[in-house]
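Structure in structure tokens, see below.
What you see is the complex with one protein chain gone and the rest in place.
Take a look at subunit A:
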Amino acid sequence: MSTAVEVDDLSFAHTGADLPALERVSFRVSAGESVALLGPSGAGKTTLLALLDGRLQGWSGRVSVLGAPLDPDRPPPSARRPDTGFVFQEFALVERSSVLRNVLNGRLGRMSPLRALLGSPTKHDLEIARTALADCGIADLAERRVDSLSGGQRQRVAIARCLAQEPRLILADEPVSNLDPARACEILALLTGAARTRGATALFSSHQPDLARRFAQRIIGMRDGRIVFDVPTSELNDDATAELYREVGPIPGIGLRAVS
């Protein structure tokens, strides 16, 4: 089976941060797999996903995405960017634009720059956008402005935009953190299902171990920038997750317990 993501001895610190956000991280994800990243706030999930998306530079180690190595000092060439789709934690939609416009924005990297600038999507682009909308169950919202939608609807638009991009790797940063439990299940089912039917790989982060178990084949636990465990879903036990989310000990001299 081919490899979608290969990370070897990856370390990274944000500019101005004292501690590294990622420390000696190594793992691989096979093509077509659905993998969940679990870990408390500040574990480094967003950092890792953004780095795989080619948006962070200045790291050390070896990273290759969809068979091509990433350059630690340079963003990937724009021709390769559409192959990796990203679902953002806070949706990252253009609020004043229509749902369809936002979904078409996902196709901008697939169009010629001139066509993209002139704003004339081809029939093919429109068809793909409409299919993505239908797959996400929001075909009837196409003409609505995003700022009139609920959180769950916005998340569907964000996923539809990602699908319209036709990515081979889908990176999703806490795609269900803003949703109620029922909605969260629907969205994760949608995301992992769409990835499967399209033959794409999915790597998503979450704070909810039970949801990760339901929708991922493999679970990677992170804490303080390190990988704590990396196991098939069937082998994940409650002790490991409890350990992952355990409280930090009392902070000396403050007397408060910081909960991560």
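In this section, a residue touches a chain if its C-beta (ideal position, glycine included) is under 8 Å from a C-beta of that chain, and two chains touch if they have at least 3 such contacts; residues count from 1.
Just so we're on the same page, contacts and distances are computed from a predicted model.
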Hidden subunit of the complex - UniProt protein name among "Membrane channel protein of Pn transporter", "NADH-quinone oxidoreductase subunit E", "Calcineurin-like phosphoesterase domain-containing protein" or "protein-glutamate methylesterase": "Membrane channel protein of Pn transporter"
Contact residue for the chain not shown (choose from A:P113, A:G137, A:P181 or A:P232): A:P113
Among A:S34, A:Q165, A:S206 or A:T241, the residue in touch with the chain that has been omitted: A:Q165
Residue of A:K45, A:R81, A:R156 or A:R218 touching the missing chain in the full complex: A:R81
Contacting the left-out chain in the complete assembly, out of A:S30, A:N105 or A:N178: A:N105
Touching the absent chain when the full complex is considered, from A:A68, A:V94 or A:A242: A:V94
Contact footprint on subunit A, counting only the chain that is left out: 53-55, 78-82, 84-86, 88, 90-97, 101, 105-110, 113, 116-117, 119, 161, 165
